[in-house]
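Yeah, one chain of the complex is gone here, protein chain that is, but the others are all in their spots.
The block that comes next holds subunit A.
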Amino acid sequence: MPEKTAVDSQNSKVADTPVPATVEPETGNGTGKARSLWSDAWHDLRRSPLFLASSLLIVMLVTMAVFPSLFADGSPTEADLANNYLKPPNWSHIMQPDWFGYDIQGRSVWTRMVYGARASILVGVLVTLIVTAVGSVLGMLAGYFGGIWDTLLSRLTDIFFGIPFLLGAMVILTTFDKRTVWVVILAISFLGWTTIARVARGAVISVKQADYVVAAKALGASTSRILLRHILPNALAPIIVVATISLGGYIGAEATLSFLGVGLSEPVVSWGVDVSRGFQSIRNAPYVLIMPSVLVSITVLSFLMFGDAVRNALDPKLR
């Protein structure tokens, strides 16, 4: 046995070395070397200003979500009525608690904005992960096996598409008395998985007749190997595009539900709740409403820009 492995490794070494030698001259005089979709996309992304700007913002927002104390002093729930909203913002005190003034209960608007990032980003990222996992597994199985499973999934997605997202989420969420981050995540995921399932199903159907899949089948590869090693990598691009684009939408959905009073509730700090509350003082202290509004919009914008950049890089039709 050891002898054989030695021979094997030697064989592979022998086989390995000549390959670059034969390939290099080919690519050297060609117009450019053949790159995979992924390295091509990465090549494009690194040069896209949209991608660079949005990544920078996202890195900042994620840092804010993980280490809020780096950005703001004090606690978001600490209320000092001596500091109530009659005390205006101090625009020169950058990143100090009084930067954007205080709300009606004397809580720092800036500190609450910083601490609100956690819930929003947690909901956005986790919903995207859950929805992508569930949707792509169901979509792949339905697309690959076809028949009754496909019909079942298609009808099920039809039914979910008929229900308006916002109303459906409101119906689910109002049945819970204690609405934690997890409840909100599950409610949005429950209504959101169908989009990815449809995309995954379509992508799998378009590649399952490809020669390499037929070849793998002819070589006797198992179903799981065909699905995971041959179909999934080739159907992944559209799934990733839809997932990254919807991330911003999920963050917006969480904020909207919280704004309506059916999403996150105290003591969780949520931008939606703060915007909703900010209206109370719109005449005396509009900044209490405006500042968190701007931050929600910037967050959704950066994730959407990120999704747009990923789509531009991955969608060959747009080249």
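Just so we're on the same page, contacts are C-beta pairs under 8 Å (C-beta built on N, C-alpha and C of every residue); 3 or more make two chains touch, one makes a residue touch a chain; residues count from 1.
One rule holds for everything that comes next: contacts and distances are computed from a predicted model.
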{"item": "From \"Molybdopterin synthase sulfur carrier subunit\", \"Aminomethyltransferase\", \"ABC transporter permease\" or \"Flavorubredoxin\", the hidden chain's UniProt protein name", "value": "\"ABC transporter permease\""}
{"item": "Chain not shown: contacting residue from A:181, A:213, A:300 or A:314", "value": "A:300"}
{"item": "Absent chain, residues of subunit A that touch it", "value": "155-156, 158-160, 162-168, 170-172, 174-177, 248, 252, 255-256, 259-260, 262, 272, 275-276, 278-279, 282-283, 286, 289-290, 293, 296-298, 300-301, 304-305, 308"}
